[in-house]
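Partial view: only certain chains, each at its native spot in the assembly.
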């Protein structure tokens, strides 16, 4: 698990990574579309079988506190969470909208692992209400390529600036 | 008119659509620059002669209610609206800023029609005031190519999550 969240310069030449940049942008757009249109059961399909996913605050991340608000090891755990969310609507209905920008490709290793980051803004709208900034932060990602060249997340850490209550964030980000 | 707003996987290989993705990003940036710097009379030029434009809420869209807050068929109707806005400033002066992200290319047909989506955040600033999230939502677009290869909108549906009052949204989005 990545544990250093300070500034790391990119080691990738943008002239050599145009296709990869397009693929990562496309990945983020697909991933967020699944979350924002309510098909949360499709969400685990963006990860490898053994992927690590966690959501934690910047304070916790910088103190190296290991867990966080949400922590899942493996697609099975993600699937369980997704199913639980999809089938139990104990919270007020709302719409979410993810805006992902500032994609950075940090490195690509010989074994084909890609380290990347992106900024996100999660906008939430309660039914019949205004839209508000619900969560702002950064994705710290490690991608691998599946057999069909599609990107999959081997690790996603959602490090949020916003202070949140544990029961206020039910959906994956 | 598109009437299904649920999640549709992209049928486009990002490796085959890099140029198109760049063109769509460029289109959004130009379109929004025209709106945000106040030259709303240029706005209809981003559409085909027979284009359909509407702004409606996600609730209305999902219920298949046909019209919406704003509805225009054809560039002439858009032009009339744009002129009316440009010449009658009955509302408080404000600045707008569009942020467009998460471009998705859903499909490109043999006849050259391109189905695409993007997320937008419309930030509004009343003079001497703070900036607030005015509207958040998604563009559901159909593009065609003009003779000079430039993209034009044949259909744009602005589906917003935010609940808004009919008289609060005067400008196109």
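Just so it is clear, A and B label the chains in written order, and each chain counts residues from 1 on its own.
The definition used in the following text is that a residue touches a chain if its C-beta (ideal position, glycine included) is under 8 Å from a C-beta of that chain, and two chains touch if they have at least 3 such contacts.
These numbers come from a predicted model, not from an experiment.
The copy number for the entire complex in this file, given 2 shown chains of one sequence, is 3.
FYI, only the chains that are shown with their structure count from here on.
Chain contact summary for the complex, chain A toward chain B: residues 18-19, 22-23, 25-26, 28-30, 32-34, 36-39, 42, 95, 97-101, 121, 123, 125, 127-133, 149. The touching residues of chain B, counted against chain A in their complex, run 5-7, 9-10, 14-15, 17-18, 21, 58-59, 99, 101-104, 117, 119, 121, 133, 135-138, 161-163.
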